[in-house]
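Missing here is one protein chain; the remaining ones are kept as they sit in the complex.
Naming follows writing order (A, B and C), and every chain is counted from residue 1.
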Amino acid sequence: MTHPLLDLAPLSPAQFAAVEDQVAKLLGTAQDVVVMQGEALLPLEACIRGAAGPGTTALNVITGPYGRTFGDWLRDCGATVHDLPVPFHTAVTADQVAEALQAHPETDFVSLVHAEAATGNTNPVAEIGEVVRAHGALFMVDAVASVAAEPLLPDDWGVDLCVIGAQKAMGGPAGVSAVSVSERAWRRMAANPRAPRHSYLSLLDWKDRWTDAGRTVLPHAPAQLEMLALGACLARIEADGADAVRARHATAAAATRAGAEALGGGLAPYVVRAVDAAPVATTLRAPAGVHASALVARARAADPGLPLVAGGGALATEMIRVNHYGADATPGTVHACLAALGAALAEEGRTVDLAAARAAATAVWQG
Amino acid sequence: MTHPLLDLAPLSPAQFAAVEDQVAKLLGTAQDVVVMQGEALLPLEACIRGAAGPGTTALNVITGPYGRTFGDWLRDCGATVHDLPVPFHTAVTADQVAEALQAHPETDFVSLVHAEAATGNTNPVAEIGEVVRAHGALFMVDAVASVAAEPLLPDDWGVDLCVIGAQKAMGGPAGVSAVSVSERAWRRMAANPRAPRHSYLSLLDWKDRWTDAGRTVLPHAPAQLEMLALGACLARIEADGADAVRARHATAAAATRAGAEALGGGLAPYVVRAVDAAPVATTLRAPAGVHASALVARARAADPGLPLVAGGGALATEMIRVNHYGADATPGTVHACLAALGAALAEEGRTVDLAAARAAATAVWQG
Amino acid sequence: MTHPLLDLAPLSPAQFAAVEDQVAKLLGTAQDVVVMQGEALLPLEACIRGAAGPGTTALNVITGPYGRTFGDWLRDCGATVHDLPVPFHTAVTADQVAEALQAHPETDFVSLVHAEAATGNTNPVAEIGEVVRAHGALFMVDAVASVAAEPLLPDDWGVDLCVIGAQKAMGGPAGVSAVSVSERAWRRMAANPRAPRHSYLSLLDWKDRWTDAGRTVLPHAPAQLEMLALGACLARIEADGADAVRARHATAAAATRAGAEALGGGLAPYVVRAVDAAPVATTLRAPAGVHASALVARARAADPGLPLVAGGGALATEMIRVNHYGADATPGTVHACLAALGAALAEEGRTVDLAAARAAATAVWQG
Partner (left out) sequence: MTHPLLDLAPLSPAQFAAVEDQVAKLLGTAQDVVVMQGEALLPLEACIRGAAGPGTTALNVITGPYGRTFGDWLRDCGATVHDLPVPFHTAVTADQVAEALQAHPETDFVSLVHAEAATGNTNPVAEIGEVVRAHGALFMVDAVASVAAEPLLPDDWGVDLCVIGAQKAMGGPAGVSAVSVSERAWRRMAANPRAPRHSYLSLLDWKDRWTDAGRTVLPHAPAQLEMLALGACLARIEADGADAVRARHATAAAATRAGAEALGGGLAPYVVRAVDAAPVATTLRAPAGVHASALVARARAADPGLPLVAGGGALATEMIRVNHYGADATPGTVHACLAALGAALAEEGRTVDLAAARAAATAVWQG
């Protein structure tokens, strides 16, 4: 009674099931949805360790850093892995995937990241899905950085394992995440002797003890606050309209790209074709002679809260990333990032046109 | 059990008293602090109706719209009121107050707004307090827009009634507010036959039933969430350091002023002397030929969330206000406002230097 | 950015208006609803000071302590007041009201508390409303302790001013409250020269600056958290079903009454007829020779959190009150209170039957 806001009642099974149903509705899926009690890395790892083993031949598309992690996991599971790396300033094409499958006809598992927040590209999952389905392989998609920012239709696109998290475009909690699982994927896991069981990493445990058991007794206590926040976040997206949320992200990306092009000073979009650019984050190529991470540091010195980062690893010299997801998919954030980058470039002696950048971005927002 | 976040337990008397003590600590006061269950208008009205009556002669300093409201209340109470209006682009001086008291030696009540968010000026309460104390009048100060943004020491300055709210520089809730009351002020109210009693507006009720009664039984149920939020807000200010919070506001004001001056295009500080400018909001004079509210509308069209407003009433044509309090007392907000105003001026055909504005503001922040 | 849960954004006018509409829906009213920024005492006082003046003749029904307060306010406003006191162990009848109106035909204002949490009775507002309407007087009802606990239909019942708060049966915040105002009541206030204006107590201010002004600019900053909590609370009642919430309270009252009667030891219902007993709280008469507040102290010594209190003032010797509203309108609370009272009576040497009390209460719950 004395600490009313801190004594947390456990989440009920009905509340938990309701959140799963909200996720299914957002994804427009009739497949099972499993909400996992951890960051989205948990279902990603659970999918690969559940579905892959020594007999698996995997085609692993690499369009950013997460693709590399997936390859590591697949090899650790004993799978034969064919990596399909694609330059980070492009998207993979359905043709490239078809060609790779032709080269490795025994492939029975394809892993792909839908949108890459880290590199700023997005891949044509619908088209690739057709190719994968025709080949008959299981298709896993990491949609953490695309959900709520761009169309995502796992059932229509033949995605067997579609992993999402709420912390990017959904503007929600990072501590719980979800995956939709097709019947085919469940069968693959059930047949995999090395699929985790009796483990925090096990999707099959969850299926046996929850999904197929009438969803009446939770296998373990869920993260109450994160689940409530995920439910609230999904309710908000439904209230705002998922189309409107997606449009807001697409506009933020287009405005950032247009503004950066108008800014001058040598800044250029990193992802060559606009159609390949992700709605959650716009990556920019630093001007020749300018170190990207130094430029970002300069821009953030004045505005420490700006969602600007340099590329990771080797990309730190050349790539600047503007995150514009969730509450940052707004004119204010886009303008602030463009202005800060412009000011930093000016300090480096480059000529920029702050007013033109702002006008170009505004024109996109005002449609 | 089923709705853990919604069944609100009542606040205990001990919790309530603890928040009062936190307020007293922030104000550095040994006087009684009354936390009232309403917006800050409630204690402001309660002070005037409690202390003033037909026998009162009041000097009411007007440096913005709230001063006018105080005059209305004083007259409504039957007091004889001498208004001391001061142009809104200045502060009142202790000399002006001394002169007015000399002209009306029978004055026994002085009301003053410390900082005016609406007009952007701030008044030298410490110096004025000396004058008022020497004269022997009761001194009421509205510190809603100054608390946490600039020094405020009611005991040292001889303030008898010091009203605060949390919704500006404190970044807290608007639904509860507080007033410190000196012994002299209590005596004045007790002797006032028209002071509200048995009323939501009564400070004396609160004194009798709570402050002087051991603070063990609350006169009525308080606003639980707002009280918890006020306590949390005060704890945060203590954790951050009240000095640091004040410095952040002072810097925001200086950066905005410097940036606006560097921007050009005809924009100028509204409050003539920097020393008279309030830390919570910077008011600017629109260039000749530019309508302030049209300029603000233009600036906000691109960034609807910006804390920019035009002056109220007759000031709508000439005054632009940049609010920079609480979470907005940051470089990001200041830069965003300057850039938006610059872009709007450029659209109106004015020549502005966005880069110079940004550089000037940044120089202030980096101190 | 660093304190995400504490930097409170102001409530928007649209959010505020939506909460007003939710209140109107709960009350089934087509009248204006004003949500006031304070505990329910604020709208109660605002109604009386707004509607009453020297020319007013008021019939003030007193069925508990709040009726006395209303009489004080009415007299303070200059009204001629005819009190109609009723023994607290009964309800007033429509006939009694009719008779009083006949005795004072000039009566143009009637004030009534619907349910009295403090004395445990509830009054037949529908029937009384017919009488008052036939007489032509303005009818004000304090429904703070009845809303969500029993039927409440201000429009059908001819209530001109119907005041509610959320802290009892609604299980919501105490810091904001509401009143529905009929056209007739607005006209009465507009014609009253002493109705508060330019005051925290003014309903007319709110009408002029908000209700009739398109609800686009809030007159002052509302209590963000309390308003959000009120909205959430109303949404929950709608989700649970207002009928189900009312039924839960009615059952809690019936179970408490039945359990107390079965307990023995000399305990008896205070309100003689079950039909006059309020659903939010059951009052009991202490056995002869037992001091009620001593018995409550004994019962609470073992379970400090129990919602048991002794009667106020002179009733402290004879009345015990069991509150069972909001989260306490449950079998668990009712059983706990009965068991604690039984144990305390046994300690006083009385013979009680704990098992019979529990069985009687359970039988009511299991319907």
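Assorted remarks:
In the analysis below, a residue touches a chain if its C-beta (ideal position, glycine included) is under 8 Å from a C-beta of that chain, and two chains touch if they have at least 3 such contacts.
Fair warning: this is a prediction, and the values are worked out from it, not measured in the lab.
Among the residues C:134, C:191 or C:301, only C:301 touches the chain that is left out of the figure.
Among the residues A:233, A:296 or A:339, only A:233 touches the chain that is left out of the figure. Among A:67, A:129, A:158 or A:175, the one in contact with the hidden chain is A:175.
In the full complex, chain A touches the hidden chain at residues 3, 6-8, 10, 37-39, 41-42, 45, 69, 72-73, 76, 167, 171-176, 198-201, 220-227, 229, 232-233, 236, 326-327. Although one chain is not displayed, chain C still touches it through residues 1-2, 4-5, 7-9, 12, 224, 228, 301-306, 330-332, 335-336, 339-340, 342-343, 346, 352, 354-355, 358-359, 362, 365-366.
Following the convention adopted for this analysis, only the chains that are shown with their structure count from here on.
Taking each chain's centre as the average of its CA atoms, chain A and chain C sit 52 Å apart. Taking the mean of the C-alpha atoms as each chain's centre, chain B and chain C sit 36 Å apart. In terms of their C-alpha centroids, the spacing between chain A and chain B amounts to 45 Å. Residue positions 1 of chain C each touch two or more of the other chains.
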